[in-house]
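Only one protein chain is missing; all other protein chains are in place.
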Amino acid sequence: MSSLDPRVNRLDTKKVKDGELHTNSHLITWEVFHQEKRGKQVTHCGIVHASTPEIALVLAKEQFARRGKTTNLWVAKTTDIYTFSSEDEDIFETTPEKTFREPGAYKVRGRIEKFQKENKADV
Amino acid sequence: MNNNAVKELLYKMADDALIIGHRNSEWTGIGPMLEEDLAFSSIAQDKIGHALALYTILHDVLGEPHPDQLGFMRKEKDFHCCQYVEQPIGEYDFSLMRQFLFDNAELLRYEALTRSSFEPLAQLARKAKGEIKYHVMHGDTFMKQLGNGSEESQARLQSALNNSWHLALGIFENSEFEKELIQEGIFTGEEELKRKWLEKITPTLEAANLKLPATEENKIVYGGRKGSHSEFLTPLLNEMTEVVRTDIDAEW
Partner (left out) sequence: MYGSTNITEEDARRMNVSDEEPEKLLAFEDRIARGEKIEPGDWMPKEYRRQLLRMIEQHAHSEIVGALPEGTWITRAPNFRRKLALIAKVQDEIGHGQLLYSAAETLGKTREQMLEDLLNGKSKYSNVFNYPAKTWADIAVIGFLVDGAAIVNQVINSKGSYGPYCRALERICYEESFHLKQGHDNVVYLATGTKHQRAILQDAINRWYRPLLHFFGPPDKMSAHSEKLMKWKVKLASNDDMRNQFLDQYVPKILELDITFPDPNLRKNNDGIWEFSDPDWEEFKRVINGGGPCNAERLEVRRYAEEAGRWVRQALLNPQEKYQVPLA
């Protein structure tokens, strides 16, 4: 093959040209988590294909931290992450109704003022 | 300070970095898996960046020509890179082995230079250390994984190591200024660097199930530091400067 790319002309492409395709080697996937700054949450940012945590980290570094700021990356095997089924998303729906968990549900200023008014009247 | 000694040191480091960066960049887009393609490309970019930083010191502090002139306009005999970095990329085993062997030497070199009496170089060494530490982490991790991977990968790495060994030892070719560099506290010298390098790579190679080849002094490939190069450098430089030579006066 004569290419405009001198790199390609140096490759021994004939060596593999007629061979069968054997792309079928599944590496497992690792979920990658990124921390931008000290004090910030570590958040999921993507996956890498790798065999061991060491390789996963070395490879994740250039895919997920080659720009911008990073203080750390975490990796975990995809198979080691557990999630709810998306069909169970409705279990989260009740939360906003539970006003006793919200600061806005506790308003006592009116009560205090009423008390102070009545107290004065008594004196 | 002996300016000639410093210049000699900066030129050989810069030339090494430019040429190995150039070679490693040949893998960008055709690496063995996407993630590794990215990692290897970053390593190549870092190296070319280090070359630029070193040429910039030569230009700004020591009055040498502009970095683009130094990188793209010098003749082969003016390059002081070792012959190891000039070699074609070969198959991935050769390139990976070179990345491992060269970057382990580079890390130790830059560590020593963080204490250099030549402050601009010490500053650069402190700045680049993290990048080179990653390069070594990459090389070491892949050596251990692939050396202990399949029969094929172990055999490939062993043969790459055998083919590289006397080329790699050429990294430590003495310059004519070794004494001055050491006396003036500019650099600890190639002999000491080589000793530390052997100490550092030996356990990694053992852990990678690889055997250190026997060293035959007369087979070590020297010459690069004195401007004597393999047959691969001239074509590399011709290719690298193909565009810029089409119009020397142009700003690109």
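Here the chain labels run A and B in written order, and each chain numbers its own residues starting at 1.
In this text, a contact is a pair of C-beta atoms (placed from the backbone, for glycine too) under 8 Å apart; a residue touches a chain by one contact, two chains touch by 3 or more.
Remember, predicted model here, so these are calculated numbers, not experimental data.
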Among B:48, B:128 or B:205, which one touches the chain that has been omitted from the display?
B:48
Considering the complete complex, identify which of B:26, B:131 or B:190 is in touch with the unshown chain.
B:26
On chain A, where is the contact patch with the chain that was removed from view?
1, 3-8, 11, 13, 15-17, 19, 21-29, 31, 44, 46-52, 55, 63, 66-67, 77-79, 81, 83, 85-87
Over the whole complex, note the residues of chain B touching the chain we left out.
22, 25-26, 28-38, 41-42, 44-45, 48-49, 51-52, 67-68, 71-72, 91-92, 145-146, 149-150, 152-153, 156, 239-244, 246-247, 249-252
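Everything that follows uses one rule, which is that only the chains that are shown with their structure count from here on.
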Can you tell me which positions in chain A touch chain B when the two form their complex?
6-7, 10-11, 27, 48-52, 54-55, 58-63, 66
Which chain B residues qualify as touching chain A in the complex?
26, 30, 33-36, 38-39, 41-42, 88-89, 134, 137-138, 141-142, 144-145, 239
